[in-house]
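As you look at this complex, bear in mind that one protein chain is not there, while each of the others sits in place.
In order of appearance the chains are A and B, and numbering begins at 1 in each one.
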Amino acid sequence: MTWIFENWDKFLELTAVHLRLAVVPVLIGLVISIPLGWVASRSRVASAVLLPLSNILYTIPSLAMIVIMPALIGSKILDEINVVIPLAIYTVALLIRGISDALRAVPGHVVAAATAMGFRPLRRFITVEFPLAVPVTIAGLRVAMVSNISMVSIGALVGLGGYGQLFIEGYQSNQDKVWAGLIATIVLALIADTLLQVAGRVLTPWVRAGR
Amino acid sequence: MGWLFDAENWSGATGIPVRLLEHLAYTWLTLLIAAVIAVPLGAYVGHTGRGGFLIVGLTNGLRALPTMAVLILVVLWAGIGDLPVYTALVLLAIPPIMAGTYAGIRAVEPATVDAARGVGMRERAVLLQVELPNSLPLVFGGFRSAALQVVATATIAAYVGAGGLGRYVFDGLAFQEYDQMLGGAVLVAVLAVLVDLVFVGLQRLTVSPGLRPVGTGGKS
């Protein structure tokens, strides 16, 4: 732990990298899963393809996926994209089923009422249907965010940064570094999780109404 | 992909079959140990309804725990061997199994549980004969995600000198043998998919077909 205070600048730098590698995939994953979830909620065929596919992608170990990336997309071994893409894929896999289920669970009479009031489909999706899927989406995001934050470390095995670097360096020289990385990871995950939880509460006041 | 199909790699003490079995051994034993710890805990808390926050907190906390760090710390403390590997993997497998069991039991219709008490069952019987069987889909969901994560993460155990398919990945990495690394990665992925299929099959066999499983997330 003392390592953190003695190497504050290095620590901040690692934190920035770690955060970037964890958060960017979550954002990308979110942006991709909303339309995919919508498609899966609408079409049987699409959901029969997308859901099993996302399950299979989710089974591929992160280390394997990170290692395969350069061969797959022709990136450099040390390119951050090798971590970002796998984590984004896991995020999509985590979110897509929940979003599609939640969209499908929007009561037909609510959608009918919106249609009958003169909502056009896109506006109806943005203002009525998706908001009702927000609680599930946030729940998925929380899982994705926490597991991403803990998974980023794996990237260090192929030389891609974050706190994982502390584990590797610590293994060779200094147990304190490992503890520093471990605790920093958990604290970061906790903070991110709490922020998302609070955001969820603020965004969905109706969920706690009438309970 | 040449490496994968090279007959030389399919035999001997460091051949693919041996590594595969090592990998599977890690997986089964880990799941067994985790189940012994997590199922009773999840069932107890689910049944009594007391300490639910503990399960949620523990699950989230453990999910954030970087497996690599645990692995390294236990090695630094106890030396290289099976202990670090199982410690790290069991800690990984506990949250989904515990959460699945807990959620499964909580999800059993209160009316069903009421009826069980109504016909004179004791608490033990209520839990064992009514709640647990009814919660099987979610319990299985928990085991399924746990298995998945363990198969995936057992790879990393090779970093501290353990066996399993991870060896190929790390050896490949160390010796810049890209082919071997890729081959190892593909093998792990295929194994993960197969193990997942086995669990889907088990689930179909033991759980009433009307009930769909829900996984409890997190992976490595």
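Some points to look at:
We adopt the following convention: a contact is a pair of C-beta atoms (placed from the backbone, for glycine too) under 8 Å apart; a residue touches a chain by one contact, two chains touch by 3 or more.
Keep this in mind: contacts and distances are computed from a predicted model.
When the unshown chain is looked up in UniProt, the name that turns up among "Cytochrome c oxidase subunit 1", "ABC-type quaternary amine transporter", "Xanthine dehydrogenase family protein molybdopterin-binding subunit" or "Electron transport complex protein RnfB" is "ABC-type quaternary amine transporter". Shown chains touched by the undisplayed chain in the intact complex: A. Remark: the omitted chain is touched by one listed residue; of A:50, A:87 or A:114 this is A:114. Remark: the residues of chain A touching the chain excluded from display are 107, 109-110, 112-120, 128, 131-132, 134, 204-206, 209-211.
As a working rule, only the chains that are shown with their structure count from here on.
Chain A and chain B have Cα centroids separated by 21 Å.
Here chain A touches chain B in the complex through residues 55-56, 58-65, 67-68, 71, 90, 94, 140, 143-144, 146-147, 149-151, 153-154, 156-158, 163-164, 167, 170-171, 175, 178-179, 181-182, 185-186, 189-190, 193, going by the rule given at the top. Those residues of chain B that touch chain A in the complex are listed here as 60-61, 63-70, 72-73, 75-76, 148, 151-153, 155-156, 159-160, 166, 169-170, 173, 178, 181-182, 184-186, 188-189, 192-193, 196, 217-220.
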